[in-house]
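Just dropping this structure here.
A single protein chain has been omitted from the complex, and every remaining protein chain is retained in its original position.
Think of it as A and B in the order they're written, each chain with its own count starting at 1.
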Amino acid sequence: MMQLQVRDADEMHALGIRIGKQLRAGDLVVLVGPLGAGKTTLTRGVGEALGAIGNVSSPTFVIARTHKRESGEAPMVHVDAYRLGSADELDDLDIDFPKSIVLVEWGKGMLDDISDNLLEVEIARDHTGESETREVTITGIGERWAGVEF
Amino acid sequence: MGAMLAIDTSAGTTVALVRNGEVIAESNHDNTMGHAETVAVAIAEVLAAAPGVGVNSVVVGRGPAPFTGLRVGIAAAMMFSQGAKAKLSGVISLDAIALLELEGNSAISSTNPLLVVTDARRKEVYYALYSGLNSHGVPIRIDGPAVIKPAALEEMLIDINITPVTATKSITAVAIAKLAEAQLRDACLSTDVTALYLRQPDAVEGQFGKKVSG
Partner (left out) sequence: MSKPWAIRLASESDLDAIMQIEHECFANDAWSSDSMFDELTGAEKYYIVAYQDDALIGYAGLNKLPTVHQSEIQTIAVLPSSRGNGLGRDLMDQLLQEAVRCDCREVFLEVRADNPVAQQLYRSLGFEQIDVRKRYYQPDDVDAIVMRATLTSAKAEPLVLGIESSCDETGVGIVRGTTLLANVISSSMDQHARFGGVVPEVAARAHLEALLPTLNEALATAKVSLDEIDAVAVANGPGLAGALMVGVGAAKSLAVSLGKPIYAVNHLVGHVGVDILERGELETPTIALLVSGGHTSLLLVRNLLDDVELLGETIDDAAGEAFDKVARVLGLKYPGGPEIDNAAADGDPNAIRFPRGLMLPKDMEKNRYNFSFSGLKTAVARHVEVLNTKGELVPIADVAASFREAVVDVLVSKAVNACVDHNVPRLLLGGGVIANRRLREVAQQRCDENGIELRIPALSLCTDNGAMIAAIGAQLIAAGRQPSGLTFGADSTMPVTTVQTL
């Protein structure tokens, strides 16, 4: 588990790039944090590192967006579980988890049975509103993430 | 005389045109993704094999299946029946697999039942148990369909002291059609085409011993 201070959107984007460089097919990342924490910003960074095609913007309304990659490798699937009532509805999206790199915003608790390995990125904001800095806690669950650093 | 168009997308995409028990044409595609791309092509293929034959009945497999693809098949069946002014019916896909396995297999009985198991994702499976075929050729389902963790299924079978014969065949539209024709003879072919998701709130608890009608 690691904790980082991220000072602004650019740094969040950069963190996303560092994470993205280590992702591969079958990886599952859950992004936890309140509105405006920077989940989508982070995902944009991941998308850049992966060479994702298409605009990486919030998929709240469409729930999931699949981005093919320039290299043709495993696509990046950007999911926003905000509107989903249950894990069953996540199923309905029919995501090919083993063959994709999946990032799920608001996904805490929805992904339990999908994989033994999970990368949890929790982004906390300063509630007093004084500072823009985010505290990011990255927890790797399962063999896959043993010893992986960003 | 009109023909029956059978569609199932609970696994891959499989479509068949059947009349009076005879298969006029079938089109089977294994890919468990890409149903939206394939279903209409398959339908057009089987129809082209029999020009001048009208479809007066459409039967679709309702699952259970976890795939979005299941909905594509049901949607296609619904709309085709509207356009062709054909009757629309639904069958349970697991029952069709059972029919394939039970045909000519007299070894199956209630003490030596047939177990049909399919992937339900989320590390679970769908299952149903069958004791044989009735006089009209309709599989007699004695448990399920339900969704269950594999370990729990094993436990349950041990508890009731059953070592079933596990089905190995895959679903085909021809099987769907045969099942429908058998159910027609048995006057139990349903017009219900709703998709079977089998997870809450429509989950049916598998209870061994309770007869679930076919």
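To be clear about the criterion, a contact is a pair of C-beta atoms (placed from the backbone, for glycine too) under 8 Å apart; a residue touches a chain by one contact, two chains touch by 3 or more.
Source: prediction; values computed, not measured.
Student: Pick out which of B:Val23, B:Ala84 or B:Cys188 touches the chain that's been left out of the picture.
Tutor: Considering the complete complex, B:Ala84 is the one touching the chain left out.
Student: Residues on subunit A that touch the omitted chain in the whole complex?
Tutor: 34-36, 40-41, 44, 53-55, 57-58, 60-67, 83-85, 89, 92-94, 127-129
Student: Suppose we count only contacts with the excluded chain; which residues of subunit B make the list?
Tutor: 2, 5, 34-41, 43-44, 47, 51-55, 68-69, 71-84, 86, 194-195, 197
Basically, only the chains that are shown with their structure count from here on.
Student: What's the distance between the Cα centroids of subunit A and subunit B, rounded to whole Å?
Tutor: About 38 Å separates the centre of subunit A from that of subunit B.
Student: Can you name the residues of subunit A that touch subunit B in the complex?
Tutor: Contacts found on subunit A: 87-88, 91-94, 96, 113-114.
Student: Which bits of subunit B are touching subunit A when the two form their complex?
Tutor: Subunit B reaches subunit A through residues 33, 66-69, 121-124, 197, 199-200.
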